[in-house]
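With one protein chain removed, the remaining protein chains of the complex are shown where they sit.
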Amino acid sequence: DAYFLFLENYKTDKQEFSRFPTKAGRRSLSRSISQSSTDSYSSAASYTDSSDDETSPRDKTQLNSKGTNDFCVKNIKQAEFGRREIEIAEQDMSALISLRKRAQGEKPLAGAKIVGCTHITAQTAVLIETLVALGAQCRWTACNIYSTQNEVAAALSEIGVAVFAWKGESEDDFWWCINKCINMEGWQPNMILDDGGDLTHWVYKKYPNGFKKIRGIVEESVTGVHRLYQLSKAGKLCVPAMNVNDSVTKQKFDNLYCCRESILDGLKRTTDVMFGGKQVVVCGYGEVGKGCTAALKAMGSIVYVTEIDPICSLQACMDGFRVVKLNEVIRQVDIIITCTGNKNVVTRDQLDRMKNGSIVCNMGHSNTEIDVASLRTPELTWERVCSQVDHVIWPDGKRVILLAEGRLLNLSCSTVPTFVLSITATTQVIQTLPTVANKQQIAVYEYVASLHLPTFDAHLTELSDEQAKYLGLNKNGPFKPNYYRYKCPC
Amino acid sequence: DAYFLFLENYKTDKQEFSRFPTKAGRRSLSRSISQSSTDSYSSAASYTDSSDDETSPRDKTQLNSKGTNDFCVKNIKQAEFGRREIEIAEQDMSALISLRKRAQGEKPLAGAKIVGCTHITAQTAVLIETLVALGAQCRWTACNIYSTQNEVAAALSEIGVAVFAWKGESEDDFWWCINKCINMEGWQPNMILDDGGDLTHWVYKKYPNGFKKIRGIVEESVTGVHRLYQLSKAGKLCVPAMNVNDSVTKQKFDNLYCCRESILDGLKRTTDVMFGGKQVVVCGYGEVGKGCTAALKAMGSIVYVTEIDPICSLQACMDGFRVVKLNEVIRQVDIIITCTGNKNVVTRDQLDRMKNGSIVCNMGHSNTEIDVASLRTPELTWERVCSQVDHVIWPDGKRVILLAEGRLLNLSCSTVPTFVLSITATTQVIQTLPTVANKQQIAVYEYVASLHLPTFDAHLTELSDEQAKYLGLNKNGPFKPNYYRYKCPC
Amino acid sequence: DAYFLFLENYKTDKQEFSRFPTKAGRRSLSRSISQSSTDSYSSAASYTDSSDDETSPRDKTQLNSKGTNDFCVKNIKQAEFGRREIEIAEQDMSALISLRKRAQGEKPLAGAKIVGCTHITAQTAVLIETLVALGAQCRWTACNIYSTQNEVAAALSEIGVAVFAWKGESEDDFWWCINKCINMEGWQPNMILDDGGDLTHWVYKKYPNGFKKIRGIVEESVTGVHRLYQLSKAGKLCVPAMNVNDSVTKQKFDNLYCCRESILDGLKRTTDVMFGGKQVVVCGYGEVGKGCTAALKAMGSIVYVTEIDPICSLQACMDGFRVVKLNEVIRQVDIIITCTGNKNVVTRDQLDRMKNGSIVCNMGHSNTEIDVASLRTPELTWERVCSQVDHVIWPDGKRVILLAEGRLLNLSCSTVPTFVLSITATTQVIQTLPTVANKQQIAVYEYVASLHLPTFDAHLTELSDEQAKYLGLNKNGPFKPNYYRYKCPC
Partner (left out) sequence: DAYFLFLENYKTDKQEFSRFPTKAGRRSLSRSISQSSTDSYSSAASYTDSSDDETSPRDKTQLNSKGTNDFCVKNIKQAEFGRREIEIAEQDMSALISLRKRAQGEKPLAGAKIVGCTHITAQTAVLIETLVALGAQCRWTACNIYSTQNEVAAALSEIGVAVFAWKGESEDDFWWCINKCINMEGWQPNMILDDGGDLTHWVYKKYPNGFKKIRGIVEESVTGVHRLYQLSKAGKLCVPAMNVNDSVTKQKFDNLYCCRESILDGLKRTTDVMFGGKQVVVCGYGEVGKGCTAALKAMGSIVYVTEIDPICSLQACMDGFRVVKLNEVIRQVDIIITCTGNKNVVTRDQLDRMKNGSIVCNMGHSNTEIDVASLRTPELTWERVCSQVDHVIWPDGKRVILLAEGRLLNLSCSTVPTFVLSITATTQVIQTLPTVANKQQIAVYEYVASLHLPTFDAHLTELSDEQAKYLGLNKNGPFKPNYYRYKCPC
């Protein structure tokens, strides 16, 4: 059954892979980047009611308006409110809406029985409802115990999607929900759409026979991809899996384009700093570093770059940034931003030499880049100024402003535009389509991109027959070589 | 004999290759891009004397100051003048000078007998003298009958390099020089450094036995690489060949960084146009298009982009350009710039609709992008305003300003900074080194990049042992996956 | 008594003045821009306790730690908390701290008895304490009934400044506080530092004899300056008055530099919109428009400009923006931003034609620029999505996102960096100094600027005697002609 592409990034370039987890880890906006499903999750804006209903959803019996009860959410009555939020999200996710329109009449996902485990938000609701519109049957659960928008879960349940999720699950609830999602009498899932790998893991462990019947796994997170790879390396991944995380389009938006905006947003919301005239050092000149430096330069900051890689260094030079070692500028800079994917890029020794009032934050990878642990010593005082902002105070009164305790600034103190989420969601949907089998991945990504052009009223030029022949290309693409499917490490 | 890398780009990705000539052709600054060695060649600044000595160098007997006569140049007495130009060029090619210093004492190229065929300029002289400094014996000839700087040829001959080249060779001279270069009693070349493939072709055809003794071919031009590939496809390339043209570093400089500057330079030198407020359409948003649009936007032009590729289109949107079809803006733009690698991107029909006084030029590929032939009709008057600038005049008096007759603006009306040539020359030298055998190409390119960092006083950060282990990288690189060696098609 | 400069902007250029209120009104960040002291005031971050103490401060008897009770604040016990906030503010207001140091030993304001009426925040506390450090006696009250930071008022009262202000005053409280400030047995104020003109008005009306003893009025707001001018025109302003609002330094920061950042901040906090690829029209290309367009262009938006003035239009062209009439682009833009100082720049008719999901907001003047009143009709539904964000919904379902109900986005939905407030506060302090009498205003502004350079580690070059003579300048400035004191209308 060659129905789906088989983890192609990994198989075709295996010698690359030993480096992959860290390189991939250079940064991801995937909300599932948190190592664990029980990590705290700061939802920027939640309309979730704060009613004092303390009853566990597991103990309630609820019916939707059609009289069915195959779901478990906080409060089915919030469905109408959730519906409105979904409608608003649809406006920024027109690529998915247009996918529904193109399929009209036909049901390319007829026969697909999809279990999903993602954050349950208005945006993922648009994704799920697109799958349904294309003919799939869906059962869904949450990949994080805090991130569910209850009203959205209700709205999905109301239209018949079997959702098992609420905000504030216990860990026991979490696995109970996953299990309810899979284990339904007379219903055998044949596809997994996962974010973090917990669902996949559960099916693999608890339903080994069922696992073999899965025809495809679509995984979007760094962590989940890594877990799949471990399985594959161990020879136990008998199921085709699609790596949505590393597509060039997703990565460009998650890194370059999104960070160009979120670095400003994250710094402003937390510190109200004025960018003009500030001296800033950005550690790392990959896509994230390129986005951060471009934005700050444009706002009138004076920006320095540190790099380990000569090619990226040369690019930084050409883009007008001095390439320095951190120690050369540590005493003069107002802001340090890490974007390396590395660990201990800013050490205690360096923090000791920072200026009074300077800011340090991380846009790179997890929470490893700044050696925050080294700041938890008795002679330093921590003062929580507001959410996500700590003043670390030295004995001489010097204050260094640490944001998000060294975790990712853009996830903690900024928001991800719906448009960016749409790129990922659209890729996920398309990866489930049987029609993409045997297609080069670059063709998939080009198709995803083309679905997002109408948002910008952008008009593609078409090749004439003569031109296509001259270029040796098919008129409908792909227009790039297949190795371009990788995220670009430049 | 695994002495050299074997055309790896082609072998590992064969299915890509059918598209290669055109993709490669998206643009190259290689001066050998002209299809033929007898194409006219506009050297921006030539200090060559205009003495009226009409005697063919072939008919002269000249001795250098050491009393040898194994060379054939215009006038050996110009050597001192040429030496001064070489010294000036050395200042911008410090990477090669530093290579010489690193090798001091040792002669890594001892035993190498190199025949070369390139433009003979002050910059290539620095390349050749570096090969000599590293222990190689060199014999050299010109790849274009017009491009030789006579005084540089003299300076090389003076120090004992056997040069056979002068400005204004006949085609017969051209092949005579090539042959003199190869065919020397008791001297069997074992390496070829070629630009365009003429030398390689000659050895292959005329000295089939000698060809088999070649241990490596270093080729820098699109055309030459294409000819090698044809040979390889036919199973006749028994010699390892290194493709210098497609390295990511060379391409970034030839395309993005160089065009960002040369589009302004080329337009200004030819037309004195003011950029501020001008409406410009750039056809194609590859690296060249990205460079052109960035520069013009920064100068206050209003820039539109046309594209066939959805991924590049989305990038153009994110960078702030409206993506249109050419016909949407053809009547309003002041300047059209083609950078597609395609043919007939601007047609007669579109030229007919351009504004009076508007400018059309090509930064892309060869001379195919603008349908210049369609303008050579009786009802249109051509007026040569100055070198490289034609006014094409419509019956109603409308003038369209055509630059370089549709050939590459940056080669015809601008100059290539020595620093850019240094990137290529350094790559060529390093490819000749036996020590690079079995190294991943990305490592070569990172090394070339690192040699150019001192020019910018850029300071690389070194990984600690702990960090290298965390990242799964060697402390000395390579830092990127090997597929990054390809020029980036983004 | 020529102690102070006399409203010089107005007197020297009287014919200009009839236009002044509106031109001045092109925009001001002064928080007192709201017409009335009882306007709502959204303090971005208030640390004020939300204790349920409902007792009016007027009904309490409180003593500070020195045992005095000449103040009226919410809760004197919050003083320590307020002190910490003042200390943090001091870090970004080093110009004032350096002023204190320069005066050390001397008391240039000895004898000055200043009554002040401003927002009472950590930043104004730094201003007030600088006046005290320079020798002045101060009594202070709030210029807005909502804007007082109670803990800061407490901290000031604790060190002996007579503060009469709390958050949530009634209008009666407001005037009671002002009166307490002025009317103290045996204490005759001789200087007024006002923001909005209410204090000045009260002294003028209620204490006509006291008014004549005032030696100077320092006014920072558009409204207050306008009221002073009306008084002056009527021949009733017998007191020298300093217009702090219109200094070139304040205006550059309030408008160009601050708006360049706050437009991004305000849009992001309210809508999470992605800027890349968005089509935006900015109405008005004065300093505010220049700041907004520069920021959005840098973030990858496609920006159009509307203007009434040909000189500003030409500047917009040169800066790379298409100058259009609003109607030309109304159907295609994603965001409309008004910065004109004019009224009804966006009409109902135009709002009717905007795209679904588009955003409209005002960075210009007061709340006049968007015809918000025209949207309050029965066929349109307003939906408050969150604070400062309304969806206005047309009968066909189209939504237009209106920010801050058409009031100033940057005041309502963003914050003003302390550094910007420092420019104004420093100007206010310096205007109170007797030593500035008879100095050209441009000298004052240059001095204010020079006090802020150390923040950026900027090093001024000094003229040699020979150079100063050549230029006909004094080595210590002023370096610019005095007409440059005006805010630049370019």
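Note that the chains are named A, B and C in the order they appear, and that numbering of residues resets to 1 at the start of each chain.
Quick note on the criterion: a residue touches a chain if its C-beta (ideal position, glycine included) is under 8 Å from a C-beta of that chain, and two chains touch if they have at least 3 such contacts.
On a predicted model such as this, the values are computed, not experimentally measured, just so you know.
Asks: Looking at the full complex, which residue from C:307, C:334 or C:390 touches the chain that isn't shown here?
Replies: Result: among the candidates, C:307 touches the missing chain.
Asks: Of the residues listed, B:175, B:207, B:394 or B:456, which one is in contact with the missing chain?
Replies: Only one of B:175, B:207, B:394 or B:456 touches the chain omitted from view, namely B:456.
Asks: Among A:70, A:319 or A:405, single out the residue that touches the unshown chain.
Replies: With A:70, A:319 or A:405 as choices, the missing chain is touched by A:319.
Asks: Which of B:345, B:420 or B:473 sits in contact with the chain that's absent?
Replies: Answering carefully, the residue with contact to the hidden chain is B:420.
Asks: Since one chain has been left out of the picture, which residues of subunit C touch it in the full complex?
Replies: 13, 15-16, 18-19, 21-23, 248-249, 252, 256-257, 306-318, 322-326, 328, 341-344, 368, 445-447, 449-450, 452-453, 456-464, 466-467, 470-473, 477, 479-484, 486, 488-490
Asks: List the residues of subunit A that touch the chain left out of this view.
Replies: The list for subunit A reads 276-277, 297, 299-302, 317-322.
Asks: In the whole complex, what residues of subunit B lie against the chain that is missing from view?
Replies: On the subunit B side, contact with the omitted chain comes from 44-45, 88, 91-92, 257-258, 260-261, 264-265, 268-269, 272-277, 279, 294-295, 298-300, 332, 356-357, 386, 399, 414-415, 417-420, 455-458.
Throughout what follows, only the chains that are shown with their structure count from here on.
Asks: Think of each chain as a node with edges to the chains it touches; is that a line, ring, star, complete or other?
Replies: complete
Asks: How would you label the subunit A and subunit B contact, same or different, if same means the shared numbers make up over half of all numbers there?
Replies: On the two sides of the subunit B and subunit A interface, the residue numbers are mostly the same, over half being shared.
Asks: What is the distance in Å between the mean C-alpha positions of subunit A and subunit B?
Replies: 41
Asks: Using CA atom averages as chain centres, what separation in Å is found between subunit B and subunit C?
Replies: 57
Asks: Mark out which residues of subunit C touch at least two other chains, giving numbers and ranges.
Replies: 276-277, 299-300
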